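Removed: one protein chain of the complex. Kept in place: all other protein chains.
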Amino acid sequence: MNHATWPARVILIVISAVIVWTVIAAQRGKKLFIRRIPGLTAIDEAVGRAVEMGRGILLSSGLGGIDVVTLQALAICTNIASAAARYGTKVQMPIYEAALLPIAEDAISSAYNKAGRSDAFSSDDVRYLSNQQFAYAAGVAGMIQREQYAATFLFGTFFAESLIMAENANMVGAIQVAGTPSTTQIPFFIASCDYVIIGDEYYAATAYLTRQPTLLGSMIGQDRVKIGILVTVMLGFLLTMAKMPLVKNLFEDKDMPAASYYSPAKGGK
Amino acid sequence: MKEETVKLIVILLGVASTLGIYSILYKENKVFRFFEHLYLGLAAGYSISAAWNDILRPQWWTLMMIEGRWWMLFAIPAAMMFYMIYSKQNSWMSRLIFGLFLGATAGQTFQAFAADYFPKFRTAASKAVMDLPEVNQPGAYGLTPFSAALNNVLFMVILASVMTYFFFSFEQKGKVIPSVSKFGRYTLMVAFGALFGSTIMARMSLLIGRMYFLIHDFVQVQLLHMQ
Amino acid sequence: MFQVQHGAALYTHLAGAAVVSVILFFALTLVPTKLRRPLIMAVTFAAGLFYALEFFWPVSGPESDQKNFLTSYIKPFSDITTVLQSFALGLGVYSLVSIHMRKVARTQSGWAYSLVLIVSMIVMVIAHIGKEYIKSPWVHQLNEFAYSGLMKSLDATMFSIIAFYIVSAAYRAFRIRSTEATILLVSAGIIMLGQVAIGQAITNAIPNEGLTANLRVENMANWILKKVNSPAIMAIDFGLGVGGLATALRLWLSLERGSYFEEEL
Partner (left out) sequence: MRIPQLDRRVLYMLLALVVSIPLLVNVPLPPPAITPPTKSFYETIETVSTDPKTKDKLVIISCNFGSGTLAENLSQLEATLNLIVSKRMKFAIFAFNDPQGRDLGGSTAQRIADKAGYKYGEDWVNWGFRPPQGIQSLLKAMVNDLHGALGTDVKGTKLSTIPVMANYKKADDVGLIIEYAAADTVKYWVQFFQRAGTTPIATLFCPTSVMANEAYPMLETGQLQGMLVGLKGANEFETLMKRPGFATRASASLSYSHLLIILLIILGNVGMIQDRKRQQGATK
């Protein structure tokens, strides 16, 4: 879809309005509930373990550039860094996309500041490594093996290199928490990490960790939208069953005969 | 240097770096560390060259200096703002340019969402159950109407239960919701198992590629002169 | 005003642009602290609005060429953001080089590796940019060694090392410890068998027609991938899509009081 169709305009605006509305309601002090998410509770445990063992923590915000996923990763990492800073544990963060470096450095150093430990922050701890996928992975693998981190947190966009990082951390016995919207990498994190944040738990993470009204509101808004989508899809399913495919028309983009046109069954020959 | 010598050196370098990297499988060691740093250095050099060769030169320098679009010079002060992070007083300017990128990414999300998800909503919402013809289209695996209907019902059940598992705004209690979301979790595990299982093939293919290089390109062709 | 210039006129225009740049840059440093945050918010909003409007605004024109008043600016705008992002690479290179230069200068432990890093970086830049400008064969040979010999092999090898890790991960993780782990294991096992000829051979004797076809391992694998995997992944995707959209909205409208907008400017 290069430009919005009328249904697209309506649906997108409704979705956006629901989210923005709940955010504003939450900022005005509406009380909101969020259920327990086990993987996210584990973050504190992992930081605690690192403190006990007296070894460092590795944070990675993945392979994304300046995008929504990576900014969310950065927000999660900042929360972890401030917990680590409170206990005086060292945090290291290799960066993939150079343009993110200033913002990451800023975020981590302000996390230290907030914990009153600005002295413990060294700008070498947030360092650019490489923007080449496997060079980054090799560098991180080397760092993990040499520094023998007690805990690693992998959040953000990941591709194949996820397993290289997670297996190396597993070898040095680090406790690992990982979360990514790159669904294809989740099985590998499940195999190598102690806790995995799946699906949109990733976007719930900051709300869960900080309990900030804005984020909580957004999360509740997302939940409502998801319920709306599910109900609409179910309704469409039932209507199709009753031979009234309303929803089909609603989501219609442009007539797309490609599949049937080229399907040999209907005879293109 | 003769072309063959160059080719031989290229292959020897390839063999050395392959073995050097694989040495980490035994344990972290000096050889790996050497190749790791070599790799990071080369990668950094490559990024710089690629930035110039593929982006800055064709999309900026040539346009400015050869085609005469002088206003492209304004890219320099804009890019300089990134670097203001190193200035104590004006580090806010780096956020200004960052804001531009952020806004642009956010603005594109609408189109991406519509293009990505609307076809999916439609597919999910138009799964038929009644009056299915005998389908024999590519990808339909020659389903009978009955099994197609069954599969489509299953599709909805899985979709709904996995989505239920990801609702955060209420406690998952009572009789129905916990078991629905548990079923959702189980199907997620099936899906993740499937993803893992099907990825193995991809990873093995990569290893086959590398082993073929070592065995064929190096040992058979270079050492034994087999063709 | 924005007209293509050539020859001497180009240089005077460039000089003029440079002067204007310096003035604008200086003007920005004078922006009072109170106005800084609103300015950032405005820039963020405007950049997003550009793309959003282009998408939402009604279009006209022939079926194959639908545009609105913003469509033709999309390409120049995205080109310029690409260029700006490339300039930012300098930040990364500066960070990398300064850390390793310091190590070399102070001969800290492992300084030799840092030296390798810096030298190989310089070699790569000379070879890879040089090959575009210098016609002499040694540059091309250097590029062959650095790029085809080392860089490409290092890339491919590091990628393929995952094959080893996938084996150790599977061996360790696929244990019948809990219901969930067992489901994971069984599903992975069926897919693995269904994917390769030798696994398919197990059920080759079963006819691939009628009800019995369901017992063939590749059909089971395909069924799992298509009928179980795709709705599950689709459900995850719906959540991720909405989550991404919500995060984008918060950033765009500067609703977020996240770490990077919180501090005093």
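Letters are used for the chains, namely A, B and C, taken in the order the chains are written, and counting of residues starts over at 1 for each.
We take it that a residue touches a chain if its C-beta (ideal position, glycine included) is under 8 Å from a C-beta of that chain, and two chains touch if they have at least 3 such contacts.
Note that this is a predicted model, so its numbers are computed, not measured.
A.B. asks: Write down which of B:M1, B:I66 or B:M211 is the residue touching the left-out chain.
C.D. replies: B:M211
A.B. asks: Considering the entire assembly, which residues of subunit C contact the chain that has been omitted?
C.D. replies: Against the missing chain, subunit C presents residues 63-65, 71, 74-75, 78-79, 81-82, 85, 152, 155-156, 159-160, 163-164, 166-168, 170-172, 174-176, 185, 189, 192-193, 195-201, 204, 208, 216, 218, 222, 225-226, 229-230, 233-234.
A.B. asks: Residues on subunit A that touch the omitted chain in the whole complex?
C.D. replies: Residues of subunit A in contact with the hidden chain: 1-2, 134, 159-160, 171, 183-184, 253-254, 256-264, 268-269.
A.B. asks: List every residue of subunit B that touches the chain not included in the displayed model.
C.D. replies: Subunit B touches the missing chain through residues 25-26, 50, 54-55, 59, 112, 115-116, 119-120, 122-123, 138-141, 194-195, 198-209, 211-212, 214-216.
Going forward, only the chains that are shown with their structure count from here on.
A.B. asks: Where the centres are mean C-alpha positions, what is the separation of subunit B from subunit C, in Å?
C.D. replies: Those two chain centres are 7 Å apart.
A.B. asks: What is the distance, in whole Å, between the centres of subunit A and subunit C, each centre taken as the mean of its C-alpha atoms?
C.D. replies: From the centre of subunit A to the centre of subunit C is 15 Å.
A.B. asks: Two or more other chains in contact with one residue: find those residues in subunit C.
C.D. replies: 55-56, 85, 88-93, 96, 154, 158-159, 161-162, 166, 170, 184, 233, 236-239, 244-245, 248-249, 251, 260
A.B. asks: Mind pulling the residue numbers of subunit B that touch at least two other chains?
C.D. replies: Residue numbers touching two or more other chains: 21, 24, 33, 35-36, 39-40, 42-44, 46-47, 82, 85, 95, 98, 101-102, 105-106, 109-111, 113-114, 124, 156, 159-160, 163, 166, 188, 192-193, 195-196, 199, 203.
A.B. asks: Okay, in this complex, where on subunit A does subunit B touch?
C.D. replies: 1-2, 4, 8, 12, 32-35, 37, 66-68, 71, 99, 102-103, 105-106, 129-132, 134-136, 138-139, 141-142, 145-146, 160, 183-184, 186-188, 190-191, 198-201, 204, 219-220, 223-224, 226-227, 229-230, 232-237, 240-241, 243, 245, 247-248, 251-253, 259-260, 263-266
A.B. asks: Quick one: in the complex, what on subunit A touches subunit C?
C.D. replies: 2-4, 9, 12, 15-16, 19-20, 23, 27, 65-66, 68-69, 71-72, 74-75, 78, 95, 97-99, 101-103, 106-107, 110-111, 124, 127-129, 131-132, 134-135, 137-138, 160-161, 163-164, 166-167, 170, 181, 183, 187-188, 190-192, 198-200, 202-204, 206, 212, 214-215, 218-219, 221-222, 225-226, 229-230
A.B. asks: Where on subunit C is subunit A touching in the complex?
C.D. replies: Residues 54-57, 59, 66, 68, 85, 88-93, 95-96, 99, 154-155, 158-159, 161-162, 165-166, 168-170, 172-174, 184, 233, 236-240, 242-251, 253, 255-260, 262-263.
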